[in-house]
Every structure is written in structure tokens, then in C-alpha cells.
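The next block holds one structure in the form of C-alpha cells; read it before the comments.
Missing here is one protein chain; the remaining ones are kept as they sit in the complex.
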Amino acid sequence: MSWLETSIMAKRGVAGGKETSRQKITIEQQGKFHYVYGPYADPVIEVEPGAVVEAETHDAFEGKIKSETDIPSELLNVPFLNPQTGPIYVKGAKKGDCLAVYIHSVKPRGPQPVGTTCLISEFGGLVGTKSTALLNKPLPEKVKKVNVDENGVYWSDRITLPYEPFIGTIGVSPEIEAITSLQPDYYGGNMDLPDVAPGAVIYLPVQRDGALLYVGDCHAIQGDGELCGVALEIPSTTTLQIDLIKDHKIAWPQLETEDMFMTIGSARPLEDAARIAYRELVRWSAAEWDMDELEAYMLITQCAKVRLGNMVDPKYTVGASVAKKYFR
Amino acid sequence: MSWLETSIMAKRGVAGGKETSRQKITIEQQGKFHYVYGPYADPVIEVEPGAVVEAETHDAFEGKIKSETDIPSELLNVPFLNPQTGPIYVKGAKKGDCLAVYIHSVKPRGPQPVGTTCLISEFGGLVGTKSTALLNKPLPEKVKKVNVDENGVYWSDRITLPYEPFIGTIGVSPEIEAITSLQPDYYGGNMDLPDVAPGAVIYLPVQRDGALLYVGDCHAIQGDGELCGVALEIPSTTTLQIDLIKDHKIAWPQLETEDMFMTIGSARPLEDAARIAYRELVRWSAAEWDMDELEAYMLITQCAKVRLGNMVDPKYTVGASVAKKYFR
Amino acid sequence: MSWLETSIMAKRGVAGGKETSRQKITIEQQGKFHYVYGPYADPVIEVEPGAVVEAETHDAFEGKIKSETDIPSELLNVPFLNPQTGPIYVKGAKKGDCLAVYIHSVKPRGPQPVGTTCLISEFGGLVGTKSTALLNKPLPEKVKKVNVDENGVYWSDRITLPYEPFIGTIGVSPEIEAITSLQPDYYGGNMDLPDVAPGAVIYLPVQRDGALLYVGDCHAIQGDGELCGVALEIPSTTTLQIDLIKDHKIAWPQLETEDMFMTIGSARPLEDAARIAYRELVRWSAAEWDMDELEAYMLITQCAKVRLGNMVDPKYTVGASVAKKYFR
Partner (left out) sequence: MSWLETSIMAKRGVAGGKETSRQKITIEQQGKFHYVYGPYADPVIEVEPGAVVEAETHDAFEGKIKSETDIPSELLNVPFLNPQTGPIYVKGAKKGDCLAVYIHSVKPRGPQPVGTTCLISEFGGLVGTKSTALLNKPLPEKVKKVNVDENGVYWSDRITLPYEPFIGTIGVSPEIEAITSLQPDYYGGNMDLPDVAPGAVIYLPVQRDGALLYVGDCHAIQGDGELCGVALEIPSTTTLQIDLIKDHKIAWPQLETEDMFMTIGSARPLEDAARIAYRELVRWSAAEWDMDELEAYMLITQCAKVRLGNMVDPKYTVGASVAKKYFR
């Protein structure tokens, strides 16, 4: 964890990147789950900066899809989708601050087969949808249940995929809006970005007192774009370390690992998500490298990477990153 | 008003398209305005189907932009924009019903110059924005105050535009979300569609008990697309007749006038808004004309019209319409 | 034709908007048709500015779809689609000039049923396509043959649509590219814009010596967007009056009628087509009204109209227009 000591979280956080306490949120404690990111729900716990929280999350279907013969659209009840654990009230957090969340671990939770993916009618990246509204007949719905442990994702007799877990949905509450947990936006939410994984710090722009952190929708593995709309969904025990950077205004989520710094944008069409992420990265680089914005624009052009989070949610998500080694 | 008797509202509405009562909402009665479309606000009045409501609305800036030397971004406090009158609770309305709102009139309200348009930094159709995030320097902000009465919009000594008023923002509450009144979507909202004008009926899909109708953001005139982001904004007295169609599920707003029937979609990119509107129109036409969906698709291709509402809001809005005369 | 005398074509054209000669291009004279807009074909005729040309055009399928039992994809041979009459070499035309083409008439040509529309696999606005590449099964292909004369489009026993003819594809050659006649762009091409109709003047930016004017793809009627991809296609006799404006550089096609002035943009996504058209209109209006560009931006916002040409071709086409009456 030594790189963490050099992170922005450690350098600027109220708790200096240090653990100050431990708390849990079990499924039972949580009780009622939330389907919107908003300020109209009561906090499930309150924490101090530096708190490590072990949170249990449901899978995106709240466990309703149990068998490969289930038909998702008969079991899922819009808009009660993608249940979120939280909100967590972070003491001292105010609009204009930045929440820093270091991800300790994401572990599968519950009986096998613990993983689920599926095809849902009029949802996904290669089908007509409610937005890309077409006259073609929808694909058939289909469910796949998969055994998952921390060593692998056992897709079939022939195919084992690695266990590469991450958090699909995490964010803070908007100031006055309450937005479906299916959507990503400036406050985080359903980004479905595989870099939001153990070992990374995600930075989120606080919009109201207490920040109101929500988390859910963990994935055992996912390709770029979450193409069919559904990753390898798992219920999880997710452990987060929550720190707070005072008076540090960011417009969109940011992410840091040992090797890189990333900015994250969500929008439609997809190029707008990339534009947001890249504008933030250019401005961050100009400040960090102490160079002119146009010089940073030309330099970022030569050395940045793009990660596609999702191309299926109400807004698409793109991360743009630059390797830390170029700054040294 | 004879065409109204043949409207869907008259034929299927609980009140049969008839006026059953009269109510008012003054600025004073309203007191606190709303900046989200959601279920977390208390109704300002309750009405029976058939009620005619005379509602006072603020302009989109809540009257804060008073002079041509004002600087919009200094006076406007995000997210407290586009104040809405309401919500109006409609007795008997349930999820799966359809609200029918006949627009009697939209009149300018208050001292001259009662009309305002302006340029706001990083907002509008021909500039880089927070979504289409660019490095270009923003345009300067600019305010124009304009005298408006029911005979004209007095732009300058040389130019008088007609008074062609309509409602920029109208809709019902989502089921559990609370979404900025700057956004249009399946429940209505900030469509900025010039056809939502006196003489038309707008149909809205009810998502929860009482429907919770909001209205605001009236315009004295506006071109297609609301190009610079700001129409000729006016505070108004707007008179609406509210009826209810039970068990009539529509996916997106619809609109009817003496001459045409319209379906309305909102999305990004703009072609998705058009796809939504057109898919709804094809399906409606197939049912209305009693023809095969593919035959309706080919026929609509030859005779439908498209109206661009806005190309500046968080989702763009398109109306697709077909003349009633082709049905006779 | 008196309005024409006040047109830009009359005021600035080499021939002053006057007819100077008459020429014909019959199907036989044309011989080989063209499937690209480019400089690599020999001109079929040469004309002086002021020439009126009566040109015979094929329908978009070169007459191959003859019966309602035909299957389009079996008869159509990509990329040999949308055959064009021309090119017409206009004497004196140079890069940087502007061609002005006044449309006298578009008449159906050939035996009944002279009109054709159809559904083609993976083509159209409400289906997955080669670009919006999806896994949904394509719609079935379908052909409809329709009797058409100058009084009407006889869709079915119940439905007669008006005869509202226009030119689907018209333009000049790019400088060095040769681009499929299915595509619209800065040089014109397959705009499918219903305003390109008898009584209008279209202005086209000349890219090389002789301009090399192509024309084809006439429609008896079409709704906005050419939704299913295929209008009511007819072979035609189309009469054009060709004038030339020297040293008059325009970036995109423009159009003028008695009542309005229009600028035309083609791009994807659709909002970019609208941006192009609107930027051209703002700049044109600022010059015409002798006002500041930002003032024109605010004014156009209040009074311009948008016409959707196509939302199915390789680029989508939008026209933005302003009524001439506001200029007086």
C-alpha cells in the first residue's frame, strides 16, 4: 500500500490517507435499498474521514435472477433496479469538497453460482433500445449463471476468465436531483468502469452536506463497454476507505492508481464522454506539469489512454488517463 | 373550440373534454418554486379532472435578469434554474393513466420590458458546453430585454416578430426520480417545443398517484431548436384545462391540434430523439389506420413532418407529426 | 416568376437570372449513368450560364424494382445505386464560384405505376444498419408500387397523398474526391430535402472548372427525414435553369424561395448537421441584416425554422431557414 502514501488522497485528505475507524453495513442493517442517487434518503451510517467501511451489496438484480430459465423482464420492476447500499454520511463534507475513496477489496458474497449475466429485451450495446428506438424485433432474453470465486470466473468447461472485480456503481448525491442508479454522471453513479477496482482511489465531487456516498453493482469481470448491458454481476462484500479533501472542487470524478491518473466523463453521444474526460485531463496535466494548456493538449495527444466504461447506460462513460511515469 | 370535441381528450377523458371547475395559482400562492420534476414536493393545489387552472409562472430566470448590463452567470445559481409552478395533484390519476392538458392561453405578465433573451457561457447550440467540452474560449455573455405584448415582440426599431407563445416546460413527476427542470424526458419537462401552444392538447404519461403536474418557462416566440439556449422568455399567466384518461398507457408525450397528431421524443444524440418520436408515430398510425406496422412505416415515410424543439437542453427534443386529413 | 427577379441568382448571376438557351438530356443521350459525384467522368453536355436544361432522370433504383414481389437486395448491386444524370459542364465556372440552379419543374416520366417505395434490409431510420450495427434480425424487405401523376400520389383506395415533387440528389463535383451518390455533403449530393423543389433556387459551391453538375433521384412526395430510407421514387423529367455567380464562395449549399432563405448542412450525428446549417444561417443573417454575429445568433434563435432532409443517408441533412419578411 506504499504508493497510497504518495497519492493525492494521502497528501491532501483530512485523514491523510490513514485508517481511523472501521464500520460495517450488512444487508440486514441496510434494510431498504435505494434506486436513486439523491438527497431524499436517510443515511444508513455516519463516518469520520479515515473510516474503513465494509459494505455488503446486492447484485444489480437484487438477487431476483436465480436460474437460467428465469426471464429477466418478468422479474425486474422498473424503476426499482440496481439497488444501492448507503447513503453513508461523511462528517464535515460540504459542497465544494472532494470525497476520496480508496478501494480495499471487492469479494463475492453468497452461494454458488454467485455470478449472473443476461440479455434483457431492448437493452444493450448491439440492439435497438428505448432510446435508439427501432422497429426490429428484440433479441430473446437469456440468463447465464456462473460460478465465481477469487481465483476465477468459471464460464464453461472450456473457458475460465480471471477474477478482475470492480465497483460498477459508486457516487455521491446530487444537490437537489434524485437520479436513477442506472445512470452515471458528474457525481459518479453507474459508470461501469473497470478501473474502479481494488487498489484504486476514486475522487468524487461533493454536492451537499455529508456527501451521501452510495455503492453497489459489483462485477467479477467486465469487458470494455459492458457490451450486452450486463457484466458478470455479483453480490459483494466491498471494503472502502473514505477520506475527505476540503475545498477541492472537481467537476467530474477522477481516479488514481499506483501507475496512472484518470479523469472520467459520462455523456451521449460517446464522443462527448471522451471530450469531457479529455478536457479534464488536459487541464489537470497543465496544472500538474506546470505548462500552458495548449502545450498540455499537444502532449496529452501523444501519450494518453482511453478506457471505455459503458456504452449501454443512460449516459456512456469514458476514462482518460496518463501514466505517472511521464511526470517524473 | 369545436375541434376539441373530436379530440382524444374529449373522446376518452374522465371529464369528456369539458370544463368542470376553475382554480388559480398565483405567484404568492405558489410561494416556493421547484427546480426538479419529482415526487418529493407537496402539491400546491388539488384538482378534479376537467379543472381549468390559471397558473402564474416565472420566467426561466425567476426574474433575476433585469437589465441588459446584467451578467447571467453571476445572477443564476445552478441548480436553482427554470422555476416551476406546481405540482398540481390530479385526483384519481394513477400510474398507467394519461393526463390530457388543453392549453387555453399563455399571456405575458408583469412590467415591460417583459421579455428576456441572453447568451450564457458554455450553453447553447453553437458553442462548446459542459457536455461538448472544448478548449475554445466561451463567447461573451449578453442580455437582451424586449417589450412584448399579445400583438408582437418588439425586437428593435427595425424588427418586430409575431407573438407566438408556448409553454417551454410542462410535465408530470417521474415515479421515484427528481430530475432538473432543465431536462426533457418521457414525462415531459423542458421540451421547448413550439407546438405546446394555445389550442393544443398535450398528453402526458402518469407515473404516480395524482400525476403531479408542473408548468413553467413560457416563451413569447422561439425558433426551432432554441438555438442560443434561451428563447424570448416571459413570466406568464397560463391557463390549462386538465383532463384524465384512465388506463391509457403512453410511453412518451403526445400532442394534438385541430390539424395534426404528434409524438414527442427526447434524447441525445438528436437522431435518437427523432427515432423515439417516429417509432411512436409509426405505431400510433398503424393502430389508428388499422394497418400493418411496416405499411405504416412506409406511409409515414412519405407524409410526416418533424419539428425540432430544442438542441440545447440535457436531452434534445423532436416532435414527429402527421396531418389528420390523411386519415379521413 | 416575379420573385425570381429579386433573387440572389438574378441580382448576382452572370445571366442575371434570365434564360439564355435550352438543352435536353434524354436517357439515351446520357447512356451511362453515374454512381459517384466526382471529376473522373466526361461531361454529357456543356452549357452557358442561363441555360435551361430538361434532364431525364432514372429513379433511385434505375428502374430495376418493377413489381411488389421483387426483393430489392437481390436486384440492387452495391455500389451501383442512385444513378445520376450528368455531369453538366458550366462554361466559365471555377473553384470559388457559386452555381445557382432554379428548378422549373419535376414531372413523373414513364408507365404506371411510376412510383416505388420499399424496405431494404439494414437500411432506414428505424432499423439497425451497417453503421448502427446491431444483432437484431433485419425487417423483411417489402416493395410498394404506386400510381403517380401531377395531381396526386394514389397510395391506396383510402389514401391519396398530394404530388409534392422535389429533387433528392443534386450537386457539383468535389475537387479530387469521387463520392457515392448516396451521400450528401458540402457539394450537395443526396440531401433528400423536400425544399429542393420547383420554384426554389439552390446555390452550390463550385469546386472545379465547369462545376460538373449532377442530378437524379426525384421524389413524388417525401416526409421529413425520409424515414424508411426510400421516398416515393420516380423517374422524372426535370427542368433546371443554371446560372453562375462569379467569385462568390459559400461553404455549404443554400436555398432560396419567394418566402425564405435556407442554409443546408449534412453530417452525423444529426446535431452536427443542424449546427452546420445554423452557423451558416447566423453568419448569413448577420451580413444581410448588417448586425453583430452575436445579435444575429440571438435573433435567429427566436425566428428560424429547421427542416429535416434525411436521417438515413451516410450523412444526415438539415436545412435552417429564416422568413424573408423579417428582413423587410
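Chains: A, B and C, in written order; residue numbering restarts at 1 for each.
Following the convention adopted for this analysis, a residue touches a chain if its C-beta (ideal position, glycine included) is under 8 Å from a C-beta of that chain, and two chains touch if they have at least 3 such contacts.
Source: prediction; values computed, not measured.
Engineer: Which candidate, B:126, B:218 or B:306, sits in contact with the chain we can't see?
Structural biologist: Only one listed residue reaches the unshown chain, and that is B:126.
Engineer: Just to verify: which one of A:226, A:243 or A:256 makes contact with the chain not shown?
Structural biologist: A:226
Engineer: Given the full complex, what residues of chain B touch the hidden partner chain?
Structural biologist: 126-128, 132-139, 269
Engineer: In the whole complex, what residues of chain C lie against the chain that is missing from view?
Structural biologist: 35-36, 38, 40, 79-80, 130-135, 174-180, 265, 267-269, 272, 275-276, 278-280, 282, 293-294, 297
Engineer: For chain A, which residues reach the chain that was dropped from this view?
Structural biologist: With respect to the unshown chain, the touching residues of chain A are 117-119, 124-126, 139-140, 142, 144, 153, 155, 159, 161, 221-232, 268-271, 274-275, 278-279, 282, 294-295, 297-308, 311, 316, 320, 326.
Everything that follows uses one rule, which is that only the chains that are shown with their structure count from here on.
Engineer: Need the CA-centroid distance for the pair chain B / chain C, whole Å please.
Structural biologist: Chain B and chain C have C-alpha centres separated by 34 Å.
Engineer: Cα centroid separation between chain A and chain B, in whole Å?
Structural biologist: Distance between chain centres: 34 Å.
Engineer: What are the residue numbers in chain B that touch two or more other chains?
Structural biologist: Each of 268-269, 275, 278-279, 282, 294, 297 in chain B touches at least two other chains.
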